[in-house]
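Missing here: one protein chain of the complex. Every other protein chain is in place.
Naming follows writing order (A, B and C), and every chain is counted from residue 1.
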Amino acid sequence: MLAAGVAGLLIAMGLMVVRLLRGPTAYDRVLAVNSFGTKTVLMIALMGFAVGRPDFLDVAIVYALINFISTIALMKVFRLRSLGEPLARLSMSRETPDA
Amino acid sequence: MTRLLAAPEAELVFAALLLTLLAGLVLALLAARSVLTCILLMSVFSLTMALWLMVMDAPDVAFTEASVGAGVSTMILLGAALSSTDVIPSVRPGRFWFPAVACLAAFIGMALALSDLPVFGDPGSPPSSYVGRLYLEHTPHDIGAPNVVTAVLASYRGFDTLGETSVILAAGVGVLLLLGGSLNSRDPVSEDVSLRISAGSPVLSVAARLLIPIICLYAFYVLAHGEFGAGGGFQAGVILAAALILHALVFGVRETMRALPVGVVRSCAALGVLGYASIGFIAILHGGRFLDYDALLSPVFEAGLPSSHLAGGHHHWGQRLGILGIETGVMLAVASTMTAIFYAFAGRVSRSDEAGAA
Amino acid sequence: MTLALALTPYVYGLGFFMMAAGLLIALTSRHLIKRLIGLGVFQTSAGVFYILLSKVSGGTAAIRLEADSPAARSLASRLDAAYIATHGVDGVVYSNPLPHVLILTAIVVGAATLAVGLSIIVRIRETYGTVDFEELAALEAKALRDGREDEA
Partner (left out) sequence: MLEAIAWIGSAFIIAAVGLSIAGAVGVLRFPDVYTRIHAASITDTGAASLMTLGMLLMAGLSPAAIKLCIVWLFIMLTSPAAAHALAGAAFGSGHRPILGDPRRPSEDET
């Protein structure tokens, strides 16, 4: 039963990779990475729980955190072309279209 | 209760499937024509890699790969990609064929060694039979920590880990020498505080405000929990650095530098390695060998303490103390080095933009 | 065991393929950052090889369980008793922890050295205005030629 669940998540992850490669905009790619990450979190939780080693859930927590942070970083790079500026500038500079 | 992967062989099949996905990602990487796509693929590669490591019974490595590969490496790559062109020019065929043939030859050479390699998952293979098995058998008696990986990393091979921590410090020093650690004087970020407060994205800043303390707390949990479950100083350090990176991403690197000045970060990186090494010297002063944690506590004092968990009638408080001590040193060194590296890259971009525009 | 025997060339082959492909990216790409990414793939696949050697069929992560805990018993129920008696430690079969230790530190050190490489690339870009390998090679050849003319 759970093996079917893992296989299904694997299919969903594969579809996300297709979206990552096809684009077309940068935001589609970031979205694909973010969603891929969430599915990985679920998969690790599922696996760790099912194999009977709850230590694995620690790794799932780290995944959720890192996934969020790297999504923010990617989005900032695509939008502001900078890592160091505060996000407040996100709503200030609307005029520059994305490359 | 339903059990996933009930047969041990299903585990191996699943591992092979994930490895296929990894190889496919490498293939896509080979064909990618844009640096940012490469970085995204690398991030997904790291996530899948960590998942694969979980299946291969290596949660500690998966922990590290998730936080380092998908987190910090992606961040640094993005920082560097910002200061260069995005398009990857295509290779001239004349320059492609010789390396391609060389790589093919390398692949064939490695494939020829296949018959000498142990069968996948063979419990009696030479790598798993001698040293690894000895560590597994002796850890409860010698160290008293359930996590064998931490025991080997921090105690049996503590000297080796000291070397690795020094390498990380050295790499951090190298980056600082090349890039300079602080913000350059002509920074386009305005100092107007009112703008920052009024126009910020409230959703993200609230989420960041909620998350950053939790992440820091979690880093210390990972540090302290390293003996009992997946985790340890390296992972905790990277998680702590991730919290600072999140702060810098949302509130600006200038704000983070105000909260945690560059000088403090640099000193902490050196202090971490110093703390690690000084625990070794304390052991010498107490009459043991370098990094011999059993010598940390005097036998008289330790006899008064209750016997520790999984110990089998043996006292292990010296090992406990030593491992926690050096893991704290590793965490301090790794967290500050990673933060210093991020500072260097994030503070750098604006200057190269000016150089590119000129 | 026959399934594992059939999988062996496949998984090692994929590991070798990843290594060769990483090397190919590192050797042929014209963009310096992609070269470093290729080097990262190469390094990771070395780790893949180590971890492949460490896996024990039916094993679990090398975090020792109490000998008679429910988790240990549930893990033991998947395998036959003879297998556990030969290959297990205190009733549980563990994977080999030694490669995990080596690769764990290698990953962190790899990220640190990646940072050094990238900072060198940033400096190259600031000094020469390009990160294209071919252009850099042309610049270097030109500098060499100019130097020789100066000597003559």
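Here is the rule we use: a contact is a pair of C-beta atoms (placed from the backbone, for glycine too) under 8 Å apart; a residue touches a chain by one contact, two chains touch by 3 or more.
Computed from a prediction, not measured in an experiment: that's the story for all the values here.
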Across the complex, visible chains touched by the hidden chain are A, B
Contacting the left-out chain: of B:Leu17, B:Ala100, B:Val131 or B:Ala207, that is B:Ala207
Touching the unshown chain, chain B contributes residues 1-2, 201, 203-204, 207, 210-211
Touch rule applied to chain A and the missing chain gives residues 1-2, 4-5, 8-9, 11-13, 15-16, 18-19, 24-25, 27-28, 30-32, 34-35, 38-39, 41-42, 45-46, 49, 54, 57-58, 60-61, 64-65, 67-68, 71-72, 75-76, 78-79, 90-91, 93-94, 96-98
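Going forward, only the chains that are shown with their structure count from here on.
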Contact graph of the chains (line, ring, star, complete, other): complete
Within chain C, the set of residues that touch 2 or more other chains is 60-61, 63, 74
Residue ranges of chain B touching at least 2 other chains are 3, 59, 79, 81, 229-230, 345
Residue positions on chain C within touch of chain A in the complex are 60-61, 63, 71, 74-75
Seen from chain A, its contact residues with chain B in the complex are 1-3, 6, 10, 13-14, 17, 20-21, 26, 29-30, 32-33, 36-37, 40, 43-44, 46-48, 50-53, 55-56, 58-59, 61-63, 65-70, 72-74, 76-78, 81-92, 99
Note: in the complex, chain B contacts chain A through residues 2-5, 10, 14, 17-18, 21, 24-25, 28, 36-37, 40-41, 43-44, 47-48, 50-51, 54-55, 59, 62-63, 66-67, 70-71, 74-75, 78-79, 81-82, 86, 183, 188-189, 195-197, 199-201, 204-205, 207, 211, 215, 218, 222, 225, 229-231, 235, 239, 242, 245-246, 248-255, 342, 345-347, 349-350, 353
